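Of the protein chains in this complex, all but one are displayed in their positions.
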Amino acid sequence: MNSIERGFSLEIKDVWYRYPGADDEVIKGVSTTVGQGELIALTGAGRAGKSTLARLMAGVLLPFSGQILVNGLDNTDEENREKTRPHVGIVFQNPDNQLVAARVEEDVAFGPENLNLPSCEVQRRVDEAIEEVGINHLRERPPHLLSGGERQLLAITGSIAMRPSCLILDEPTAMLDPLNQHNILKVLERLARKGTTIIIITSAWNELIQFDRLWICRDGKLIFDDTPSKQPGNLKTIRGLGTNTGGTAELAFALQEQGVDLPPEAVTMNEMVKYLCRALR
Amino acid sequence: MEMTALKDIKLNIFPGEFLVVAGSTGSGKSTLVQHFNGLLLPTNGRVKVLGKDTTDKKHRNELWRLVGMFFQFPECQFFNATVYDDIAFGLRNLNLDEKTIARRIREALAIMGLPDEVKFAHPGKLSDGTRRLAAMAGTLAPRPKILVLDEPGAGLGPKDKKIVFDRLQCLQKSSGVTIILVTHDMEDAAAYAERVALLKGGQLLRVDKARHILADTGVLREAGLRPPYAVELADRLRQEGIHLPSMPLTVADAAKLLGSLLKQKAGD
Partner (left out) sequence: MLDGINPGQYIPADSLIHRMDPRAKLIVTVISVLAVILASSLSALLVVLIWSVLVARMSGIKAVFYWRSLKPLWVLLLFSFFFRACFTPGKPFIDTGFLMISYEGIISAGWLVWKLALLVLTSAVVTFTTTPLQLTAALEQMLMPLARIGLPVREMSMMVNLALRFIPTLFQETRLLFMAQWSRGAAFTRGRITDRLKGLVPFIVPLLTNVYQRADELALGMETRCYRVGAVRSRMKPLQFKPLDVVAVLSSNLVLVFVLVQRLG
């Protein structure tokens, strides 16, 4: 856990990417830096290049120009990649490609075992991860016979058990019910507070605008990189970019369109309720 | 492994309705809907589609013409080198001529809001959302009477999602297609469903008109779901002593109700 002590950093320097055989670039000059313990949401319309950017950051794809530095080490170098791989974990959109073993518990252990950790440490991490995600009841089941959402939970558990310094999740909760969605978000928030950098790709969350840092990707570029609720104008910009801003913001905008004057700070339901109580009593 | 995924389910689906099947993760939604095209047969009890039992061999063999099935992981649904060939697979089994097939594919892709070039693409090289939409086009193209869609909105952005659901509703309203939609997002149910069936632990918790179920926060919470935003808001306001004249289901409803209330108040 050397990196945590030194602090994790991910630097993306003017990265371009084109899939082999394709004509057009999918990622067109992205530059940004990510620090330790940040919790970032990445969103954008379909085909914007979110998944591609995620794969680049995790070193699954290599940029065809530009650089990606993990803890200062250049990702394009094979030897560096071996070193940085344990630090950057990724969960793909389709969990099936990452499930390896014949039992849930064994599958969660697969990653930690590859890190060659002592048995008791592997066991501890597996138990903790399973407990946190709340899939204890599935422990003995074979992964390929689980329901879609259950497999998604398992893929997340397996990546958490490896305790990477940075975890990238591609639509991790698309098939989860609200309770599990909420739980996973809480787990990830806890991890972030303990120093793990978390990057979540999602297109449908209502909680998006409550993140400290939001990236919006459009046509291969990052066109928004800021705290959503920092400036009054931000929310409008985000909404204009086709992002789901959640029920409260939607309601606020709809009311404004009707000519109702709303204070701009209403972002959560609590705030909305408070405002309405004041106005309607 | 042997386990009972569904238990004691009694459900009538009416022709031409928009039914949402909802429930928490692992509650048996996918298992249930796979009974509707004869893919799975009940170990006990019976499933009748258009009046005939799915265990009837002849009926079961013809069921695919009537019931279009969109799977939860559509990436597994592709088995051809291009999107075109894949959509054409179902159409060719209907013995349509190539010209009709080409037209139907063009139409189906357009319905899903996809550019026409997508048909030349290799399914594995599409983004996940696009692949989902293309797979849905493949389900629509044979024009089944009953459409079963297992979480079609998962991973789609709000814009794509709205296009898809609006088009589905349009099909239902204009052509009388029965739509059975699996989801856990009650906002979708609020905007589109006529009836909602709630599953919990493989059992049918309740099935009723959408506005009854969606307004009942208790039963939704019991099913592990979250009520629509508007309902939750109305609930919170009621606790604060503010009663809305009617129960809003969608954010748009709520905006209309609250807008007129607020203006009235301001006018006083």
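The chains carry the letters A and B, assigned in the order they are written, with residues numbered from 1 in each.
Basically, contacts are C-beta pairs under 8 Å (C-beta built on N, C-alpha and C of every residue); 3 or more make two chains touch, one makes a residue touch a chain.
Computed from a predicted model, the values in this text were never measured in an experiment.
Need the list of shown chains touched by the one chain that isn't shown.
The undisplayed chain, in the complete complex, is in contact with A, B.
Out of A:Lys28, A:Arg103 or A:Arg218, point to the residue that touches the absent chain in the complete complex.
A:Arg103
For the chain left off this view, which of B:Asn93, B:Ser175, B:Ser246 or B:Ser260 is in contact with it?
Spelled out, the listed residue whose C-beta touches the missing chain is B:Asn93.
In the whole complex, not just what's shown, which of A:Ala58, A:Val133, A:Leu154 or A:Ala252 touches the removed chain?
A:Ala58
Which chain A residues touch the hidden chain?
The missing chain touches chain A at positions 58, 60, 82, 85-86, 89-90, 92, 97-103, 105-106, 109-119, 122-123, 126, 140-142, 144, 158-159, 162.
Could you please point out the chain B residues that touch the chain left off the display?
Interface with the chain not displayed, on the chain B side: 1-2, 34, 37, 39-41, 60-61, 64-65, 67-69, 71, 73, 76-80, 89-90, 93-94, 124, 138, 142.
FYI, only the chains that are shown with their structure count from here on.
Between chain A and chain B, tell me the centre distance in angstrom, where each centre is the average of that chain's C-alpha atoms.
26
With touch defined as at the start, can you tell me which chain A residues reach chain B in the complex?
Of all residues in chain A, those touching chain B are 19, 22, 43-47, 51, 93-94, 96, 141-142, 145-150, 153, 171, 174-180, 203-204, 206, 242-244, 246-248, 250-251, 254-255, 258-260, 269, 272-273, 276-277, 279-281.
Within their complex, state which residues of chain B touch chain A.
Against chain A, chain B makes touches at 1, 23-26, 30-31, 72-73, 75-76, 125, 127-130, 133, 151, 153-161, 184-185, 187, 224-226, 229-230, 232-233, 236-237, 240, 242, 251-252, 254-255, 258-259, 261-263, 265.
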